[in-house]
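The other protein chains are all here in position, but one chain of the complex has been omitted.
Chains: A, B, C and D, in written order; residue numbering restarts at 1 for each.
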């Protein structure tokens, strides 16, 4: 067999193809984290009420200890996960060890939990990797306590909450006037809204792919369709449980959530439901596209085979005529006729042309 | 490759095909509205009770401020969305900022909300664009307050509530005798009833398509089937959430709804459920049609290939016979016979005819 | 293209085929009734208790007005719908205008409603049209009030409640001893039981079709399979909502229903559930049949192509041998041999026979 | 067409094939029983408590009347259904007429009912008919009253409760110490457990079929696959409603059921759920098998066509070479050469061999 030859049918590097399957399939949230300790950990603290705002970037996690129970809203964000750091912060803020495990876990399913006076949300930020054309995830853990929110981000190199920080800096802005629950809502809202951006980029891939399928339907197309279907699995796996997560928050009747904040969470819920519906639409579009691809491939194959069959079929009578006048009988009519040859060759031309005329009239090509 | 050639297989302009996918896929309700500010904004006000009716078309939205809390039912309709106008009206009538955001949002999922003494319904009016043969949407927001209804329509160029206005002008008509909730019901009823009109027009397309598939099943048909499937996605996306919306209204136990109005909303609910069922039937019909298309394409291809194979096969013996008597052996029987040639040619005719007879008897063509 | 030619593949008149699709798709319960006013209206009244029975056929609907509140059970049946009549009767018996609209509507989804002391059931009687082999519907509305039942039938030419009338004429029969709710149950029971008769007739069509598919699988079969699938859509659309209808009646806790009647409605419920399950089984059988059809068509096509390919292939060596000895070389062995010709022709026979032997041994035909 | 020819493709007698469909489709529980009155009716009575046991086989049903309300547990089993008998027994034991109808009905959906102090279970005993390889049903009705159980079996020729009778004969056995509800449980348990035996036998058929599909995938296989799919429909139709039945018994809170018996019914429920899951697994296996069948048929067809195409293709150059040297030009090189003929024939051999080598190298056969 010739791997190199058939590989080109997929249009994707072999290793990448199965590599992606590997990434999708090898989910094991139960083993001790495989994730390497973060090389750097960035901590920043916003301690605010409607009027005052303290913004700090302590060198290490110890720097965020003093903000507990100071009657201000404290937002502690930790970028990059190191076991000792997470444990130090969580222990200081009285967070249950099970939640620490969850924060440190890898490829956890999005979920929401209320444990000992603290509300815990774990979900994934999605990014679209333009180069690999794949959906990437970054695990975000949000702990909402009385007067504080602690957020943990997996990857120190990118920070998703930047726009939030801008809004926080504006004194008397809505977010400054409200409690920690509103801050928590803003984070969820930002993450969910970002899902639409990722889907939009995936949608662009789907469009390009559809255009390609309509134009060419060449052998790479199914490989690409399969790749997109894998990305849709990743998408759905991350979106569907978030729906339950937000719904649980709304129905939790936790004391941590003010009544007037509920409607904001309902808004997030509406968005995540729409994102889920949209991902179903993507699926339907991909199914139609696959039907279209198979149909186009068949149409082109059929066209080729039909033309070949017609040519072969139309030349068969000419062969027979040639054979007839090539026989060595003593007496063959027209053999000695002046225009015999031209009559025979004429027949060889007329019969196929007549056949083509009949086939064409029947709409066969 | 020859795009122009294969494009004609789809029977749809290439750009339009993927353009529609783009429209369906690129849904992002979370970004700041992309929608351009309306060029013109039409406001009209109906202020009525069973006896009196004031009808006004103020030049701008300020003209509708005086109708708040005048013990009449006020219906303020705003055709065309401009951010400042929406904010002005909503602030005046005490509508929550979150709802203002929803009204101004684009491609929102239909939803119902009760916020601070106001009931809010957002759904889409559907139109069937005869030219593009596609389903278009216009976002309608309805705010039901105590003694007032405010409706916002996206597109100033068309107004869906015209028939309602005629009914309102009749003194002592039912709609004049009832409260704002009945007016709100009448609007939902009008929108939902219109869904059936859109489906009817789509249904006509499906019929024409079925007739075409039965008659010809040519290469454009699958393209058209895929197009209709996309329209069904749009339809379902708009109808399914409205079912939940109306159901939420019925179960809301809001003080804004009189008990005796509930049965009218139940009537709307029955209709929207039927519309949903019908859209499922459309889906089933399209699936059968695709099966039929594939079957017909295969049948015709098979017929062509079969005839070609039979012709080629039947001429093969003639070639062999010609070859036999064309050999240069010294002694070939019948070669010098008087009718040798005619015997050979006769054989060339008889063998294929016998073959055709056998094939025909076996029901092979 | 040759429509007439390809039409015969479907085995169904073209217009009928799409006509049926039209009937299935064009459902619009919201527009003002398209239904022509009934040419004749038949009214009959049964006014009874366990002992007495008055049977009347008044000339017009006014004749049924006196039976209101006479302490007897009154059953008023109106065959044929005329707007004025329906309104007159309903107004007299205090039935809500919304229900009048429903009674007069066309292609309504089966539903149950309780409005102002009256229970309303709308569902369809099904008939199997033997000639068109299609399922036809007749809308039946049943209004159950205190001591009266009013039933409206769409089509004056056929009356479904005849057996019921026979049972009513028997003094002291169960139906005579019970209240109006039992009469209402008997009607629903009769309608639902009739569904099984319709399914039985459709089942006979399915059987005949299966026999045909097994025997011939010719090109008409898929057309017929699609036709039956459409009838199954009609069936399901009429049966599924009736399940909800009967369930709503059971759970309604209406004062109109005596406790001891509930178990009879439960019996109807069991039947309608079974009818629904059965319609699912029909669907499964149709899917298997379509698989079988496609398989058989392919098998036959493959058989033909295989034989053609084998014949063509087996004659090719003979052509080559003929060509070899037809060459004009000076020295060709055996050319001058006494039996050269017979040896060559023998080879022409032996090689194909050997090939056939090999092919047969490999199980290729 | 040649029915006899194509029949053999199905591998099943034609009439049997559609006969089975008829049996599956023609379900009509509402008509007056089609079932012939039983020719013989076997009655037996067990009247017992922990200590005493009376076992009787009365000649007719009147013999079981004296056992009502004698403070013993009475089990009356009636094998064979005759209308008068069923009515006599049921009237004597105060069973509601609706239940009598159910007992006498044919092809009823399994169901559970509580009517007037009596619990009623109707379900089907399943048998596997080894000869026809089909699942047969026998309707069993169980009436549980205070201190008595009456069971009705459709078919007098076989009795399913034999093992139960053995257990009843053992004094002080558990079944003897418990009440009528435990007896009822034992019956349900026995029936449900038997479902596994039937599925096991059907499973053996599936295995044999799979082996056949793997080995041969000949034309009979799809017929057999379809037959098994029909049997799975019968299986599911009988198992799925029993799940609801047992669940209803558990949740009924009937006074007829002691608390301590509930856990036994839960055990039956676990089994019926497992049976249902297993029937789903069967379905999945059958789907895979159909995919496998279609794949194998295609693979073999492709192999044949490929070989034919390759042979035909490889012989074409030889024909051309023969034609070249068979032309009648005056000057053809090598024509007068000593080894011209052998060179030509050599070419005729070398070209196809080279072609075969290329094809083989490309992995084409």
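The working rule: a residue touches a chain if its C-beta (ideal position, glycine included) is under 8 Å from a C-beta of that chain, and two chains touch if they have at least 3 such contacts.
These figures come from a predicted structure and were not determined experimentally.
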### Task
Among D:56, D:115 or D:332, single out the residue that touches the unshown chain.
D:332
### Task
With the full complex in mind, choose from D:129, D:302 or D:339 the residue touching the hidden chain.
D:302
### Task
Go through chain D and note every residue touching the omitted chain.
192-193, 196-197, 199-200, 203, 206-207, 210-211, 214-218, 263-264, 266-267, 270-271, 273-274, 277-278, 281-282, 284-285, 288, 291-292, 295-296, 298-300, 302, 305-306, 309-310, 312-313, 316-317, 319-320, 322-324, 326-333, 355, 359, 364-365
### Query
Going by the touch rule given at the top, which residues of chain A touch the chain that is not shown?
1, 3, 6-7, 9-10, 14, 17-18, 21-22, 24-31, 96, 98, 102, 108-109, 111, 113, 115, 219, 222-223, 226, 229-230, 233, 237, 241, 290, 294, 297, 301, 303-305, 307-309, 311-312, 315-316, 318-319, 321-323, 325-328, 332, 334-338, 340-341, 344-345, 348
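By our rule, only the chains that are shown with their structure count from here on.
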### Message
Under the over-half criterion for shared residue numbers, do copies chain B and chain C use the same patch or different patches to meet?
### Response
different
### Query
When the C-alpha atoms of chain C and chain D are each averaged to a single point, how far apart are the two points in Å?
26
## Note on the structure
Cα centre of chain B to Cα centre of chain D, whole Å, reads 42
### Message
Residues touching two or more other chains, restricted to chain A: which are they?
### Response
326
